[in-house]
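There's a structure below that I have some questions on.
With one protein chain removed, the remaining protein chains of the complex are shown where they sit.
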Amino acid sequence: MLGKCLDNVRKTMPLVHNITNYVTVNDVANVLLACGGSPIMSDEPEDVQDITAICGGLNINIGTLNKRTIEGMFVAGHKANELGHVVLLDPVGAGASALRTNTAVKLMEELHLDVIRGNISEIKTLALGSGTTKGVDADVADAVTEENLDEAVVFAKEFAKTSGSIAAITGAIDLVSDGQECYVIRNGRPEMGKITGTGCQLSGLMTAFLVANPDQKLKAAAAAVCAMGLAGEIGWNLMQEGDGNSAYRNRIIDAIYHMDMETLDKGAKYEVR
Amino acid sequence: MLGKCLDNVRKTMPLVHNITNYVTVNDVANVLLACGGSPIMSDEPEDVQDITAICGGLNINIGTLNKRTIEGMFVAGHKANELGHVVLLDPVGAGASALRTNTAVKLMEELHLDVIRGNISEIKTLALGSGTTKGVDADVADAVTEENLDEAVVFAKEFAKTSGSIAAITGAIDLVSDGQECYVIRNGRPEMGKITGTGCQLSGLMTAFLVANPDQKLKAAAAAVCAMGLAGEIGWNLMQEGDGNSAYRNRIIDAIYHMDMETLDKGAKYEVR
Partner (left out) sequence: MLGKCLDNVRKTMPLVHNITNYVTVNDVANVLLACGGSPIMSDEPEDVQDITAICGGLNINIGTLNKRTIEGMFVAGHKANELGHVVLLDPVGAGASALRTNTAVKLMEELHLDVIRGNISEIKTLALGSGTTKGVDADVADAVTEENLDEAVVFAKEFAKTSGSIAAITGAIDLVSDGQECYVIRNGRPEMGKITGTGCQLSGLMTAFLVANPDQKLKAAAAAVCAMGLAGEIGWNLMQEGDGNSAYRNRIIDAIYHMDMETLDKGAKYEVR
């Protein structure tokens, strides 16, 4: 069951190296601590090899990339690959600018990525491998719905196969596939989209889950998606008068903090296709 | 009425490009989501043209400027001007260092800025166009009070006329002028000054308001100031035992999240001179 994957995080306390955007970095650090992992942030090319070497996984998020941090991503990624560490890519805004698209594509080409986690528009951009310009939020026209779900599952599997990475495509319905199987996940709440960085947080969390569950990475990725969505449901139920997106942000991290194996097993809503 | 300006933000969901400091950037993102807008952060010169092109407005905040991000501000600003987008400047710390003053002055010279939003000390520095060294908070001696209000209104109008930008001078009493009219606003609470970044948040919010109300920018700027101050009042009324400046920060963003047209119309405290 998926709960066991969370349990393994709490037991092994994986150290995760994050090269991530400065918008949501504090929340990424706190959610990693909440799930039982331990975060380190470092983006200076001269620093990242040493830092990634003492970690179990590397979370690369291009949300506020610059030329120096892009170099850091490649240097750290190569080192992490060399050491057999988990590497995750969160291609924030791929499709919104040429630099973002090209950086994400090049990271895919040069590195072995265990997971690529993004919204459907970002992943579609990467599937095409070129820079059509959209936004950083998923395009409504792209959204995975009950109506186009079959097609979306095929796309997720295909992208996973072609890229050689687990595809974690998150939105109202989440898809997590390794090319063979596809988890279809229905946890979460639409209000999570009104908080900055729930996707970034999920990427940090997912990296920790994979590090702690090296023999079942697909299940670990799916467990992280369920845990984040379930935290959104639990946090929502604790909302009080006047609470809005800022309180909700705290409540979601707090729900991860308190989540145990049984809660996750009971609350996870998924099917495998 | 001002409430309509908020309503237009919620209806049009303006995308705002922020080049802003890393201290308060998360709060800026969350307040933009709270009001119905959508934030994107990007400061790499090679990235900003593409990003600003898909947005409706650009919020430039020099709070933790560096040489790379300064270049990004100019590149993005020129592109935004070329596309006729809303551009706002928040000259954080103008007067506190030569680099900040000179950068702000040069941005004023090279770009068309729809709004310049700062505290009275920053705006006075820009009015002089030179680098007298003060702090990042407004100098007490400069503060707009009931006693010097007439004089301050004249200054605000004059600065707006000379600069060609709407002047939004915020403090205990806020002044928003386009050179002809001046909104004198008395929303807000002094405790907001004990939270880092309420000014930065207002700049993000204001950019969204202007994008959503292109035909009445002065009113939109004033509406944003009233909304932020009113959120400070509403948030304060929800404070519970033990709550301090950190809880207050969350409550203000949450108050923006829940604010509707009627609440803003009823709560806005302003006169036009």
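A and B are the chain letters, set down in written order, and residue numbers restart from 1 in every chain.
Criterion: contacts are C-beta pairs under 8 Å (C-beta built on N, C-alpha and C of every residue); 3 or more make two chains touch, one makes a residue touch a chain.
Bear in mind that the values here come from a model prediction, so they are computed numbers and not experimental data.
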- prompt: Per the definition of touch given earlier, which of A:105, A:225, A:255 or A:268 contacts the omitted chain?
  reply: A:255
Task: Have a look at A:8, A:42 or A:245 and name the one touching the chain we're not showing.
output: A:42
Task: Could you tell me which of B:14, B:45, B:77 or B:93 touches the chain that is not displayed?
output: B:93
Message: Can you say which of A:29, A:75, A:107 or A:156 touches the chain missing from this structure?
response: A:29
Query: Going by the touch rule given at the top, which residues of subunit B touch the chain that is not shown?
result: 21-24, 26-27, 63-67, 93, 96-100, 133-137, 194-197, 241-247, 249-250
- line: Note that subunit A touches the absent chain at residues 15, 22, 25-27, 29-30, 33-34, 38-44, 46-47, 50-51, 53-54, 68, 234-235, 238, 249-251, 253-258
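Note that only the chains that are shown with their structure count from here on.
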- prompt: If you average the Cα atoms of subunit A and of subunit B to get two centres, how far apart are those centres in Å?
  reply: 33
